[in-house]
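The full complex has more chains than appear here; those shown keep their coordinates.
Order as written gives the chain letters A and B; numbering starts at 1 within each chain.
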Amino acid sequence: MHDDLEGLAARLRGFAQERDWERFHTPKNLVMALSGEVGELVAEFQWLTPEEAGDLDEQTLARVRDELGDVTGYLVRLADVLGVDLVAAAHAKLDDSARRYDPEVYRGSARKAPPLPP
Amino acid sequence: MHDDLEGLAARLRGFAQERDWERFHTPKNLVMALSGEVGELVAEFQWLTPEEAGDLDEQTLARVRDELGDVTGYLVRLADVLGVDLVAAAHAKLDDSARRYDPEVYRGSARKAPPLPP
């Protein structure tokens, strides 16, 4: 995976500055934009059978990649505006999940507890 | 920003493997989990005024960071399962947006066109 989140955040920042769109990029607006894009991503999968979703045809995968790009863009822009380090935040939540979901206890089970953590 | 998305994806993969949770991590399920976590993030902002949302108090920011961590985790896990490079996908969409939204034409305007692209 191409790893430069900092570079992406900087490009998004410049993009907004050049168009004087920073005033639109408030946390409330960006969180709504993120939610809207996730809705588009969900819509790509809604009518697929589990089998189809697990083996996407090329056209669907291209659309899914586009939607994932939009979701990533808004997520990174929101985090930049809020000053949050996304990868550090994800690791912190995984540290919690590792404590909470002992592999011996939760192996193979989604019922005892929602297998949160991603 | 801590930049190691690959490292995060690998940790999430291991986390699922250790608990035999890979069978739950289908694309449909992960996209639903992502959507649910984004819903929790939205809920943090829903009653705030634009001013409050633009200057979060410490407790709210801590909860927002947690939710951003969950969102990032599921997004990275979903992309790993689908074989999509999130940062490359975001840059590809930004390339499109750069062509579509000429800074001279769209400066300061959210009306002529939705200022998509983050």
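Following the convention adopted for this analysis, contacts are C-beta pairs under 8 Å (C-beta built on N, C-alpha and C of every residue); 3 or more make two chains touch, one makes a residue touch a chain.
Nothing here was measured: the structure is a model prediction, and the numbers come from that model.
Whole-complex tally (this structure file, single sequence, 2 chains shown): 4 copies.
The rule is short, and it goes like this: only the chains that are shown with their structure count from here on.
On superposing C-alpha atoms, the copy chain A sits rotated by 180° relative to chain B, to the nearest 5. Once the centre of each chain is set as its mean CA position, chain A and chain B turn out to be 3 Å apart. Within the complex formed with chain B, the chain A residues making contact are 1-6, 8-9, 11-12, 15-16, 18-21, 23-28, 30-35, 38-39, 41-42, 45, 48, 50, 53-54, 56, 61, 64-66, 68-79, 82, 84-94, 97-98, 101, 103, 106-108, 110, 115-118.
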